Structures are given as C-alpha cells and as structure tokens.
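Pasting a structure below so you can have a look.
Showing just some of the chains, left in place.
By letter and in written order, the chains are A, B and C; residue numbering begins at 1 in each of them.
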Amino acid sequence: MAQARATVETAAAESRRSGRVREILGWYGSDNPGTLTNLARLMNHGRLAGTGRFVILPVDQGFEHGPARSFAANPAGYDPRYHFELALAAGCNAYAAPLGFIETGAAEFAGDIPLILKLNNSDSLYSGSDPCPAITGSVDEALRLGCSAIGFTIYPASAQRNQMYGEIRELTEEAKRKGLAVVVWSYPRGSSISKDGETAIDVVAYAAQIACQLGAHIVKVKPPTAHIEQAAAKKVYEKERIPVGTLAERIRHVVQSAFGGRRIVIFSGGEAKETSAIFDEVRAIRDGGGFGSIIGRNSFQRPRGEAIEFLGQVMDIYAGTAK
Amino acid sequence: MAQARATVETAAAESRRSGRVREILGWYGSDNPGTLTNLARLMNHGRLAGTGRFVILPVDQGFEHGPARSFAANPAGYDPRYHFELALAAGCNAYAAPLGFIETGAAEFAGDIPLILKLNNSDSLYSGSDPCPAITGSVDEALRLGCSAIGFTIYPASAQRNQMYGEIRELTEEAKRKGLAVVVWSYPRGSSISKDGETAIDVVAYAAQIACQLGAHIVKVKPPTAHIEQAAAKKVYEKERIPVGTLAERIRHVVQSAFGGRRIVIFSGGEAKETSAIFDEVRAIRDGGGFGSIIGRNSFQRPRGEAIEFLGQVMDIYAGTAK
Amino acid sequence: MAQARATVETAAAESRRSGRVREILGWYGSDNPGTLTNLARLMNHGRLAGTGRFVILPVDQGFEHGPARSFAANPAGYDPRYHFELALAAGCNAYAAPLGFIETGAAEFAGDIPLILKLNNSDSLYSGSDPCPAITGSVDEALRLGCSAIGFTIYPASAQRNQMYGEIRELTEEAKRKGLAVVVWSYPRGSSISKDGETAIDVVAYAAQIACQLGAHIVKVKPPTAHIEQAAAKKVYEKERIPVGTLAERIRHVVQSAFGGRRIVIFSGGEAKETSAIFDEVRAIRDGGGFGSIIGRNSFQRPRGEAIEFLGQVMDIYAGTAK
C-alpha cells in the first residue's frame, strides 16, 4: 500500500500544471474545495494561466459613470457582449461586471471565461461626501449566471463604511459556503480623508488590510503614492524607515500589508493615462510582487485591436516575456 | 451601433474555440448560464475538449461492488486520489464518484478536472429484485466540493422507480437553479423486466427517453442489443422497419430516442472484456452518433500506464484521429 | 518578508506537538477548520494523545440491551456519570453515548474529555430481521452539550439500509457545516447476510468502504474473521491472493479498504471474552495498522480499578510501550 501511495503522490505532482497555483491555493486553508476550484479557475485561464498573475477586465463604468462617459469613445462597448469577447480575445483571467451586463452575455459566452459578478455599485446621479454603493446582485444570482466569484466595493473612510462592511460580511459567508471566491475593491473615500489621502501609501496599505480581514480572497486597491495621510502612521513609517520611495517599494509594502503576502492583491489602472505610463506602472507592480492589474477604461475605451495589443503587452510584462 | 454589433458578432464567432460546443449548448435553451457554463466545462476539458465528445471516468464501484472486487486488481485505486490523477493524466472530460471519494481529493485537485458528484448509490450487501439506491449526497455538497454536475442513477422497471424519479426531479430542479448540470445513469432493472431485457434496444431507447423527460442534460445508458423486450414495441419496430441490426444502428436509434439527438447520450463500458472488443464498441458508438463513453472498471483496474494508453486510444477513436 | 515567513514556518513546525496528528488531519482536505479542530481534540486527549491511536469508551448498551444486562455486573454503571469518570480516569480519547447519558454528566464534566453524541440507537424490546435504529439526537444537541463529534450506526445488509444512509447523509452535511466530526459504526446485519457473514473479511472491508463513502471521518467496524461471505468477492480474494490468514493481515486489508488508509478505522471489542484474548486482538489491530479500539462492555462491566488497569494495558499496546 505504501507503494500505491507513493505512485499517487508522484503522479499527482507531475500532473500539476502549475506549482505556483497550488502554492497560492495553499494560503486559503479555511476554504472549501468549491471556493478553491473557483480560485483555481481564475488563475488557470487566459494568457497568464498558471503564473499566479492576473489581468482582469472590469466594466462597471456604465453604472458608475453613465453610458456616454463610458462607451462613447468606443461605441462597440455599449453592447455588453463586446466586453465578454474583448476579455476573451485579449486573454484576461476574468471579466467582472454588474448584474445586467453579465446577464446579457452569460449564456452566449458560457464557459468561455471566468466571470465575477459585481454585487454592489454606485451611480453618479447622486453624490454625497460619504459614498455607499447599492446592492445590485446576490450570491444566488452569481450561481445562476455561472460566475466564479462575487465582487464587492467597500469605501473605508466613508461615514457609511460599516454598512458596507456588514454587507460584505454576510455575502462572504454565503459565497464561501456555496463555493465561490470573493473579490473586494477597497477604495478609501469619504469625509474623513483628503483627496490625496485616497491613494496615500498608509491608506492604501490599510485598505488592503481591511479587505483581507473581512475575508476577501482577492483584493483590489489603487497604486499608492508616497504621500502619508495619517499623522499616527507617519510616525511609524519614519521610525521604522519603511521604504516607500518608489512605486515598486510601495507595492511591496501593500502586498506585505495583505497578510504578509498570503492574499492576492491586484491594482487598478486608475484614470485613463498615456500608455507608456501604464506600462511603467505595471512593471512596478510586478517588481513589487503585486499579483496583477484590473484594467477597465484603459482597455474598453480603445478600439478593439488596440485594446487587445495593449492588454497583451501588459500580460507580457507580468509573464516576464517583456521587460 | 449596428456596426458595433456586427463587430461583436464577428469577433465573438472568431474567438470561439469550438462551434460544436456552442451547438450542443444551444439544445439546452431552458437552462440558466450557470448550468450552461458547467456543461461547457465538461465539454472543454481534456483531450476531447471542444469536440462535443466525452470520455468520463466513474468510480463508484467501491460503493457498488465493495473494495476488493473494485481495487484489488490494481491496489493503487484504494486511494481515492489515484482516480483524480488518472482521469487528469488520461485527459478525461470529467471524474465521477460518490461523496467520500470526492471529498478525499477535491481540495488537492481543486480546479484540475471537472467533477460529478454521484448523489445516489447502491451497495451489494443487500439485494432485492427491485433495486432503489440510497441518497448519499446533495446539491449543496456538490457546490461545497466544487463539482460541475450531479450524477444520479434511476432503475426504470423497478417497482421502486417512482421513488427514484421523484428524487431526481427534486434534485434536478435544485441543481438547475444553482447552476449545475445533471447526469442521469438510466439502467432498466427490476421485477418487471427480463435479464436480457435490461439491454434490449427498445428498453434502452426507452430508458434514454425517460431520463431526458426527467430533465437530464447528459444520459448514460448501456450499449443495446438487438433483442426487443416488449411485445407492443416489437410490433412497431417490425412495422416501421427500424434498423437495429448493427450496434451503430442501435446507437443511432437510442440517440434519436433522446429527443431527436438534442440531448447528450453516453454509453457505459460495462463489465471487463477484451480491449479490442471495447474499441469495436467505441467505434460503433461513434459511428452511430453517440457522444462518448463512461469507462470505469476497464480503466482503473488496469495498471496506470496501460489505463492511460487504453483511454488515449478510446479518445483517439472519438476524436477521429484513430479509426 | 521572506525572512519573516521563514521564521513563522520554522517556529510553527517546532511548536507542533505531534506530526502524526498533523499528518492525519491532512487527509481531510474538504473539511473546515472547525471539524479539523474537533478531530484534533479527539487525537490530542488522554494517554494516547498525539499518537494518532484511539481508545474510546462507548456506553450505549443501556439503550441497546437494557439496563440490567448492561450494568448489573458493575452497578456503579447505572449512574451515567460513572462512565464519564471512567473514560477520564483511564485516559481514553473520548466517551460516546446517547442523549440521556450525555445530558446527565455533560455540565459536571464540561471540558474534561471529548464527547461523541450517538445520534441513533436500537433497543432490543423489538427485533426484526432487518434492523433500523431510531434517531435519538441531533447535531444541534451535540453543540448544546459540548460534543466534539456525532456518532451514527448503519446496518449494511439490512433491508432498511437506505433509510439509515439517507439519515447519516443529512446529519453529516450538517455536522460538517457546524464544525463537528462524524463517527460511523458500520455493522452489516440483516436478512441478506448470514450470521457468520456479519464479520466476514469481505463484508467488514465493504462496510468500512461504505462508511467512508458516506463521509465518515472515523469508522468503527468489528474485527473480521477469515470467512468470505459473498461468492463474487471470494473469486477476487482468491485470484488476487489477498492475504487474510491472520487477524493482522485482515486488519491491514480493512484499513486499505478505508480509502487506502486515509480514513481512521477503529475496531470494536465485541462480546465479553477473556482478557488475554482481547490483548491478542489489540496487538493484531496495532500490527495491521488499525487506529485503535472502542471498548464498551469489556470496560464498564469490570470493577473500576480493574477496568482502568485493563484499558491502560490496551493503551500501552497501542502506544508501543507494551508488546
């Protein structure tokens, strides 16, 4: 029998496509095989399959900023199916969107690409100083639509943060029981923080920590600046000489702040900017140990061909096949 | 925008790896995208990915026939993880087993291969003339363990058939709501049928029809013989001159009986037999338009190397790369 | 950070009391940390703590055989608290009993010894050829009473086996969700098996397999004889030359039949017999790779002092400190 076991172990080891995927799954020891399976699906799809790196296409801007601001630059994007196809053609790990967008293409693209159902969203017809998104989907809807994960935005620093934390807590418990993964967008924003503070290194690192503590498997934050927002934090960064001079150093600090590197942290592309600037940012994320990018507007607002080439170059950087 | 749409359609079409998978998914118009996604997963994995053909490894014999009868010939198989690895290494579309076997490997092999949780099983320590399996799993367990489908056996011709039909009805409704696929093993057996009748062409075709009517996405039956069991059926087969002389003809009739070919029908390998006989059978299944095979004992009771070669040859036949 | 991680890993490894306990927990990859914690509790208590071996005291005989037959030989045992104290004093891993017995001592002995709430029981005021126990407890009662595990008896070979399999399926799903471990007593008994067949090697191995497939963490079977009950099995045992001549060989085969040794299998002491015969049996269980014994009547029907000495000797055999 000892022999039989050895055979299984050797053979199993050989058959694994990626030790890195296994290593990452090993960080989620409290999760059931269903959730591990969906995390693996996210890591085993697209051009970065098996690398443990991510490029995700998110398209919630139609809800968040309105259709013209989102899609007029490249009108193909008014059709939700455009984004499924773009994510697929570009070789993204996954496509993330709110209920309506996912519903429109989920049957047609069933099985083609892992989906993330964004369960809350803010529109900009109303705006206050302390944002709180609306719940726009459910875990059962994610199952109905064949999604691998739920997505959720929290706004730490908002007066309404507790509302969001309580919502994601409930959704996380349910999603994990039903075998889904949980992706949390953690964007500090609200009346108790400055505009610069939203991307301050101390604040972004803190935002990553909060998302992890709330049970996120994958955390999305913004690339941090060298600004330090909170006085109490500033003292520590100076005393401990935490290196935050370069973006790569700051990324490394954010990844460390996400449970010593044992949670997947990915970074948003932020507002539209020059392509070369984005590539520099991606290199810094890679060098700092970041797990990838989630790139919306910079992808779907370009013509399809350009977008695919652009995303391909981002993936090449993460894959180490471009510098 | 019309232009935009055209772009989407062209691009989407191009990006599809397999028109055949799309075609098959098109038969299941009442199913939600979650179920379609899991059906697609079954069709997009392994060596037959994208062909619409199936070779599935089922290992419920430990429960059905006992451990020694199942695994003594190749003792590596006592360890449930052996079968995950075998299915994976051989390039099967999926691996099917009862709760305990799936539980033992589901975390270790998370995301490596689509899983089918067998939700009912019979043991052979008790036997009666009218079999009825025990319920041994649930749809929620399938989600917890990351399975793509549930599996269920019905025994038409058993006095207890209605019990089974009622159970699969409930499970099917729940599985479809939660985005899983449903595989039904339909094996006529019981006091109102002869031993020969169990594989009679009229009975097997009828068994396929019943499973489809109960809502199965994938139906598994035994390869039928030319025997016709029921007098009322015999009259029709003769009158209408339904061709059932060759196995390929009988397979074609069974596939036709499964909603005019709009349901996936696969065939069991049955008891261990000579390899060349199995290949002949597989060729007939292929030629008759069958969708594939589910091969248990003939796979895992051989030494691993032999089993992989054997399954590879079966897949070659289905893929059209062997004759 | 790499350094920090290394520190954690080294330190964590050092602090583990027992690599064997960790190894065994590693077999249960689909279970949540709650269930793993309770499995660890069972393995980390008493004289065999940390060895991965078990001696459990079960006292359901009051229900199963009536009070006088159970307790008249040692009347102290009429009081349920006697058995908590005996299990504790003797250094057993756990104490198992039905609801009423557990309720009587659970508060007084809270935290002193891991408890297993037996959730079904048969009485012998009614007897039929095909036994089916009554449900006498629940998972929530186990939580209320501070138990680490639920216990459940199945009678494979009974015409009513499916009833029992269905019940344990539901209870297992609930227990695992709520962080409890599951112990299954698997005793073939019923109209389709002979009296000798109840302990036949093929039948006992099969019974272990069934319990594992139903999701048991710990399986209890009877020590098997060399008799082979089923004709179909006999052929295989002979053809594959499975060694079943000595009890140790038979134990090894049963353990192998429990998922290649990746499930905990323990053995009942059976009917009262001479002490030296029991010790011989225990040595064979140990030598065959069995995980331990569950000894009821042979313990609590002796005077307390004798019982403690007797159980101590059994533990010494398992611990390797006696031969």
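One rule holds for everything that comes next: contacts are C-beta pairs under 8 Å (C-beta built on N, C-alpha and C of every residue); 3 or more make two chains touch, one makes a residue touch a chain.
Small disclaimer: the values here were computed from a predicted structure and weren't measured.
Whole-complex copy count, one sequence throughout, 3 copies displayed: 5.
As a working rule, only the chains that are shown with their structure count from here on.
Different-residue interface: chain B and chain C share under half of the residue numbers found at their contact. Chain centres here are Cα means. That of chain A falls 46 Å from that of chain C.
Rounded to whole angstrom units, the spacing between the C-alpha centres of chain B and chain C is 36.
In chain A, the residues that touch at least two other chains are 1, 4-5, 8, 32-33, 177.
Residues of chain B that touch chain A in their complex: 1, 4-5, 7-8, 11-12, 14-16, 21, 25, 32-41, 43-44, 75-79, 81-82, 84-85, 88-89, 106-112, 140, 143-147, 177-179, 304. Taken together, the chain A residues at the contact with chain C in this complex read 1, 4-5, 8, 29-30, 32-33, 177, 252, 256, 260-261. Interface of chain C with chain B (complex): residues 27-30, 156-159, 161-162, 165-166, 169-170, 173, 188, 190-193, 202-203, 205-210, 212-216, 230, 232-233, 236-237, 240, 242, 253, 256-257, 259-263.
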